[in-house]
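The following block contains the structure, expressed as structure tokens.
For this view, one protein chain was removed and the others were kept in their places.
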């Protein structure tokens, strides 16, 4: 994935947040989990900065959305404590795998700062654009 | 928030602790989570030093009292693992957001060393003074 | 500093890097050292991601360009070991304080990935735009 692509995903996510009337932090990582681009919208709670990055990191490290990761990395899940590996991962939604039109995994996006439901919707709005 | 304000909040919290007959650590952070002022009362358990700071940090980073944070950042909450971000946060009461008369968020106070109920009461005694 | 401002500084720095024919990571932090925006240009060495952030952080935490910080935080400087505080700071150039037209400190920019000379030139190209 090129920076130009990451930037257009950031812009798509930001536009989705503005449509919902919320302010979030948005992180894009590449297929090797390295940061590509990040923004924090004005007014977003500061704690969301790191959370947005960890959501993206969680999604790419296990190649699943962080909402799915949450069902296994939980005291009642099949892989409890997995969330405590890799520097700490995120067991709730808002991290979404980015796939190309042919299904190739290209990276992940993490959104944090609004409700988990809105964070997920914003991340998916960007991810959908990529797969279209 | 100026230091003079933080110092008077510290004094108000300390007075509230003395009225309750308990000894606590009290931390004040600004709106960007940076430490402004701190005291540890004589006899306060040493572990409370860091806890008081993390309570204040939790409150300001997510703009909610740490008692409310506890309901979401919990294995049964909607954002399990959130407590493990930002250097480790505090999922129980005693961290309270500090708001001005007009509702502007000015920082947060964290109190630790007594029962959680007393810690909360002490933090609120200071926060109420600011909003009055 | 608003996100729109940080984004235009990122664009200015990126354009300066393209004119020099180099690829860098660029981080913008606000006046309280919190990340606002970040990009990694295609081809930039991965180690530069964290370095760009630490350069910006160094500049804002001590209100001086990281090239000046380097003269004091050095075995032969007056504050040896200062570079090992605050999570690790950066004792070479490429972190530049961002000031408004009236001299108010608004944040900092950190650039890493090219030669230190080019990193500094790129950071200053953005900072100059803000002060103009």
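When the chains are written out, they are named A, B and C in that same order, and each has its own residue count from 1.
Convention: a residue touches a chain if its C-beta (ideal position, glycine included) is under 8 Å from a C-beta of that chain, and two chains touch if they have at least 3 such contacts.
Just so we're clear, the structure is a prediction, and the values are computed from it rather than from any experiment.
Engineer: Which displayed chains make contact with the chain that has been left out?
Structural biologist: If we consider the entire complex, the absent chain touches B, C.
Engineer: For the chain left out of this view, which of C:61, C:98, C:111 or C:126 touches it?
Structural biologist: Among C:61, C:98, C:111 or C:126, only C:61 touches the chain that is not shown.
Engineer: Given that one chain is not shown, which residue among B:15, B:39 or B:105 touches it?
Structural biologist: B:39
Engineer: Which chain C residues would touch the chain omitted from the figure, given the whole complex?
Structural biologist: So the residues of chain C touching the unseen chain are 32-33, 60-63, 75, 78-82, 84-86, 89.
Engineer: Contact with the hidden chain only, please: which chain B residues?
Structural biologist: 2-3, 6-7, 34-42, 46, 49
We take it that only the chains that are shown with their structure count from here on.
Engineer: Overlay chain B and chain C by their C-alpha atoms and let me know the rotation angle in degrees, rounded to the nearest 5.
Structural biologist: Superposing the C-alpha atoms of chain B on chain C needs a rotation of 180 degrees.
Engineer: Roughly how many whole angstrom separate the Cα centroids of chain A and chain B?
Structural biologist: A distance of 30 Å separates the two centres.
Engineer: Which chain C residues reach two or more other chains?
Structural biologist: 34
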